[in-house]
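Omission of a single protein chain aside, the complex is shown with its protein chains in their original locations.
Right after this comes chain A.
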Amino acid sequence: MINPNKNTEKNVSSKEIETTQENKTKCTHEVAIPEKWLQTLKTKKNEEEIEKELISLNNPPFPENPIKEYKFELDNFQRVSISCLERGESVIVSAHTSSGKTAVAEYAIAQALNSKSRVVYTSPIKALSNQKYRELKDVFGDVGLITGDVSIDTNSSCLVMTTEILRNMLYRGSEIVREVQYIIFDEIHYMKDASRGVVWEEAIILSPKNAKFVFLSATIPNALEFAEWVAQTHNQPCHVVSTETRPVPLRYFLFPSSGDGLYLTLDENNKFYDNNFQKCMDLLHNNDEEQTMIDKKTGFTMSKRRKIMIKSKNDIKNIITILMRKNFGPVIVFSFARKECEAKSILFQNDNFNTEEQSNLVELIFKNAIELLDEKDQKLPQIQLILPILKRGIGIHHSGLLPIIKEVIEILFQEGLIKVLFATETFSMGLNMPAKTVVFNGIRKFDGTCMRSVDSGEFIQMSGRAGRRGLDKSGNVILMVDNHTEPKYLRTLFNGKAKRLNSSFKLGYNMLLKLLRFEDVDLDHIMSRSFWQFQNEKKLPLLNEQCEELEKKIADMQIPNEDQFKNYLETKKQINLIKNKMKYIQNKPLYVLPFLTEGRLIKFKYRDSVEWGFVINFFEKRNRFSNNFNKNKKDQSGKEGNENDLLSKNANQIFVEILIPQKNKINANDPNNKKKDGNGNGNGNGKENEEENENDEKKENGNEDGNKNKSVKRGGYNKERRDVSIPTKDRILCSNILEISTIIMKINLNYRTKKNERRFKDAIEKIKQKYQEDIPILDSIEDLKINDQNFIKYYKQVQILNKILKKHEELTKTEQFGSQLELFQEKQKLNDQLKEIQESIRESENIVMKDQLSNMKKVMKRLGYVNENGLIQTKGRIACEISTGDELLLTELIFSGIFKELDTHQIAAIASCFVEPPRSHEEINLIEKLQKPYEKISEMIEFLGQVFLECRLIENIQKYKEKFSPSLMNIVHAWTNGASFLDISQMTESFEGDCVRSFRRLEELLKQLSVAAKNIGNSELERKFSEATTLMKRDIVFASSLYL
């Protein structure tokens, strides 16, 4: 396998490791070797040695005396990974959750400790870091932990930290960077995360040249691509060891909603049971019909949603009962909504899965844990309510829980004291916490922007929680399906491949400014080393291929008289274009209004088609409610006066009320026929008719108050429904008028009445007869007296173009015209496609995000973060200190002096706008003290939004504004003033866990702001910020983790 791209040429060998022993799993080993590295090798060694080296690279020998001994027998993939590490090279381990990737990481740690180097272990989430720290501390002892919240033994050889911390260290050039031999990235597939993924990329790019990496990943199909990138950026070989096999095989079942049993669809040996699958699908379908039938009988109008909810409530009870009976516990039930988790747990109020002894143990552990808390906090409802549930062996696990509760539940689960755990997706990550059975309660999830079905990658990750190694022969995965589930989708879910690891690189000001601080750091250079750029460059050959293919296709399409076609269509297009311009001028109220007399027959654009109709009236857009037809009619003088005003208006501001005869019919007919429907009856005595009609209507409508306008409206709607041939009244914008005819018909405004309806119809008939197909049109220049210079110019142009068009007329008369035209249009489409591909090729060849980068530089220059030479200025240095909020916005706020007048509490509240608030739709009524400061920051947001808009970095300000929410301000203000967490949780509907998270982030931000204030030399501001930090940091919000 040789990469065709010359820039990233690499030698890659791939092979499958044979399964020699029965209990060992299959795995593949590949290695990416950068060309440059190979060349340096060649300069140093002779051919024989190189040969040896390459063989060893491709088949790394397992060490005779491994540095670390394991209590269990190693899997194949673990052996191969360790062999790679023994060579002192980087390795990516791609395997399922709980298949034992940690063993590989442990070997790397042992190696580093042995050679007196440092090793850094990064994980995506603080909570995971805490868990990992505990685990590694037990194994190695010399382990420290650094997260945003805590730092323990930072001088240890093995440091567990979040990826963000590592990145910050790398930017700072901390001494750890020069001592680290291995950097272990756990859950590297997090790199595709849209908001945080970039952190991994930055960390990898900035890592020291001589460091080696261990990447632990869920199964990803493009691990090799990733390895190639690492190999290229760090000029070192990078191994890929991947295995698809699960340590404990899984069986998949379907559970049709409101069904009564499980249907085995996929067994341990990957055998798909088609008939079971089909049976289940049929059952679902039948159920659906039955259900609706019952509903019809009883007449209940139950919403579908509610029906499903009730059904699924029973379903989950059924499943758990079945599972418990079959001894399939412990069970994890995955839901995708946190509220649902809690709701489900309540269903099991009467069940107890624990023995009394276990219950007591649960209580003991729980009581011990919460003793760490303040007495007040122990009384929090969440804490009080959860204990009885836990005692019965039921648990809940989601991000809305208080961290301490979450940890207690994790511990209880690991101890086997929780038999049924209702969890969200977050539980599928991290520490080894398997169950025998995993139940998916529904497969729809909200991914931040929209509801979607779970993809196979997520499915694989989550079902990985099933099957306890060494305890269960096989794990069970149960999927609850309802009739909305597509059979096709389910099949892909079972057979699906994991998702590719794609770069989600993005630029941030903080990142750019930090890089700019350093001597001769080339921003473009950093960008060009990103995985994003790498992937883009890899796409190039493919794009080139596509491009060539298209070019060939286009060349193959032979059309006779192609040039003529081109001319013909071009001319037509031009005529239309000019005509549009003419229409625009003609439709200026100045010209058109005098002719829009009542009863004038005009042609206009109506919805998506072209219609003929009679003018009733016109009026200005904004007055459409007050200035209705009736009033105008009776108050002629008023209308006149109005008209003069209107003449100066834009065509888009004038509404024309029109009467459309036979609206629905027209749509079906040839447009030419419509003309026949229109007619002019210039003779009727309008005045008389009107009065007469008024009387008619009063009679007809009986008790109705005779409000003509009202009834006309209502009548109009009814008519449409009743009889398609009855005219409709509607309004159009003046700019939609196409043609104005010479015909004026007297219209009876109460055409609705039967008598007048008939009369109207007759009149139309008359017009039809009189004019047949040629309705006389008012000439723009002669009749409308348009003396606009441009208009006359256009007029002449059209005439010329029409002559040209005539020349091509022969073409249209040939038989093949239709098919040829189609062919020609297709060719044009292909041409457009080609242009698009060529554009993306151009983009891939360039440095990624070049435009964005230059726009961001523009912003920074404009706001004074860097000077015209690109050198960092005071403001830029301040922005470097802020990484937990919008750095530019906060810097602007500091420099605008807004914080100067605020007290500590207000400052904390204001800063809370910049941390991600908990999801909520509550109405926020800011307390008085906070209103003014909030207005001020809103102004600043507006200002910055404008700058971004002008530099084309955002599309609209509104979206930018939405990133900041005042929803936490009141709460934070109360908190710094000493409110208890109980009070806080009563002030908001958000989950307690969310509040805690936001508060912790806020404290981090305040710390950064304090440093920033110190940097500008303003001690008062610094004092305020650090005071705010102290006020924030108390009680349960900052209670330390149980793992520490």
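Assume a contact is a pair of C-beta atoms (placed from the backbone, for glycine too) under 8 Å apart; a residue touches a chain by one contact, two chains touch by 3 or more; residues count from 1.
Keep in mind that, in the parts below, contacts and distances are computed from a predicted model.
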item	value
Protein name (UniProt record) of the chain left out of view, among "Monocyte differentiation antigen CD14", "Exosome complex component rrp4", "fructose-2,6-bisphosphate 2-phosphatase" or "NAD(P)H-quinone oxidoreductase subunit M, chloroplastic"	"Exosome complex component rrp4"
Options A:271, A:473, A:770 or A:900, residue touching the unrepresented chain	A:900
Option touching the unshown chain, where A:874, A:931, A:986 or A:1030 are the choices	A:874
Contact residue for the chain not shown (choose from A:110, A:143 or A:211)	A:211
Positions on chain A where the hidden chain makes contact	40, 115-118, 157, 172-176, 178-181, 208-211, 517-520, 864, 869-875, 877, 880, 892, 894-897, 900, 1011, 1014-1018, 1021
